[in-house]
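For this view, one protein chain was removed and the others were kept in their places.
Take a look at chain A:
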Amino acid sequence: MKIGLPSIPSTLRGAGPRHVLPSIRTPAITAITANRRLASSLSQRPNSKYVQFPGAVKSAFTNTLSFEQPESHEAMPTYRIVDQNGHVVDPSFKPDLSHEEVIKLYRDMLLVSIMDIIMFDSQRQGRISFYMVSAGEEAVTVGSSSALSKEDVIFCQYREQGVFAQRGFTPKDFMSQLFANKNDPGKGRNMPVHYGSKELNIHTISSPLATQIPHASGAAYALKMQHLHSPSTVPPRVAVVYFGEGAASEGDFHAALNIAATRSCPVIFICRNNGYSISTPVLEQYRGDGIASRGVGYGIETVRVDGNDLWAIREATKRARAMALQDGGRPVLIEALTYRIGHHSTSDDSFAYRARVEVDEWKRRDNPISRLRKWMEAAGVWDEAKEKEAREEIRRTLLKAFQEAEREKKPPIRAMFEDVYEKVTPDIEREIAQLRDLLERYPDEYDVSDFEGGKDSLK
């Protein structure tokens, strides 16, 4: 109860709160208090072994002063199904996908990985302004995404090309955004890698870290309400949000998990813990047991998964989705441990802060693509020839899309003024006219030929 009385006159103390409080409350306050008390009030029972303070009702009394030691808890275990050699280590595991379906996921991972190399180089050649690879994290994204329903709503950070690929983003879609041409739904406003898709139910990526995490909680609440309102037409859905372990240090992470728990939101939080936030290693990011240990603190069911194991992440996400939709909805946290094999972005040289040999070892010894490949080979559905053919075919498709996207016109200049509000405001209309006037009077100062419609789009 927050309606407290900080200063009860001493003459009245000792008579017991039940006796005193109503007598000095105004009638209005008493009425409100009485109603609220019915819902949430607790009182200390005589000789109880448990604290009945409202803040923690199941806490036992102790007469030993002892601080909880983080070190006394073992690190949360990491779930895996397939080991580094492609061997199944969880005997209860049964693949729930056909061979064709597994191959499709493998090809999605390959697509992302090959696109990484092409686009990283093309940025180096100055053909696009920026790029971020996702090498080492293909299984986390493809595997988790494959366990969701197409109607589930996804929020990404930026290193989740695998989610887009798995959901059906085509090479043309990727390239249109990267080259910011007229087919980019973002209309050339966002930096490269800030993809979004309405049809695939993936929200457009924004650069500020962690802001998308509370969005997912709010979206999950919306999805829950919409299903409650129209159970026959709106299926039960979850919201899913991806973020790195660095982003989890932002206040928005805290806000999002807490509100998701208190409002019982059907949301799956997926943390890609790849060991680095740009140059900052995890030891400078946190001192607890990763991100997973925090989920429990918020009252959220949590699992830690080997992020290089597509089967494990898929299985964990599948289970998480079912749990998130149970009993009116609740949040689930998955921490996927991986290693960021590539540089943070094209603006980063990661060998300035970590040894090349460390990276090479991860690439060689354990990476998600080779692990699934070993599993597929052991299952007899993949071989060297198929691998070669798949890689060549994917590379050809990507290069074709690359060339077409590069040749395409840019969006009309007018697009820079639209979508700030639902309708273009009079202020902005006036500014459109001002820019048009400038371009007309200084035609040699601006090259508008790349833009669809040239300066005429400003009419």
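Just a few scattered comments:
Just so we're on the same page, a residue touches a chain if its C-beta (ideal position, glycine included) is under 8 Å from a C-beta of that chain, and two chains touch if they have at least 3 such contacts; residues count from 1.
FYI, contacts and distances are computed from a predicted model.
The listed choices are "GEO02361p1", "Trafficking protein particle complex subunit", "Mitotic spindle-associated MMXD complex subunit MIP18" or "3-methyl-2-oxobutanoate dehydrogenase (2-methylpropanoyl-transferring)"; the UniProt protein name belonging to the chain that is not shown reads "3-methyl-2-oxobutanoate dehydrogenase (2-methylpropanoyl-transferring)".
Interface note: of A:Pro91, A:Pro208 or A:Gly380, the residue touching the hidden chain in the full complex is A:Pro208.
Among the residues A:Ile103, A:Ile117 or A:Ile259, only A:Ile259 touches the chain that is left out of the figure.
Annotation: of A:Val82, A:Val153, A:Val240 or A:Ile300, A:Val153 touches the absent chain (contact as defined above). Counting the whole complex, the residues of chain A in touch with the unshown chain are 2-9, 24, 26, 28-29, 32, 36, 153, 155, 184-187, 189-190, 194, 196-198, 203-204, 206, 208, 211, 213-223, 225-226, 228-229, 239, 251-252, 254-256, 258-259, 262-263, 415, 419-422, 425-427.
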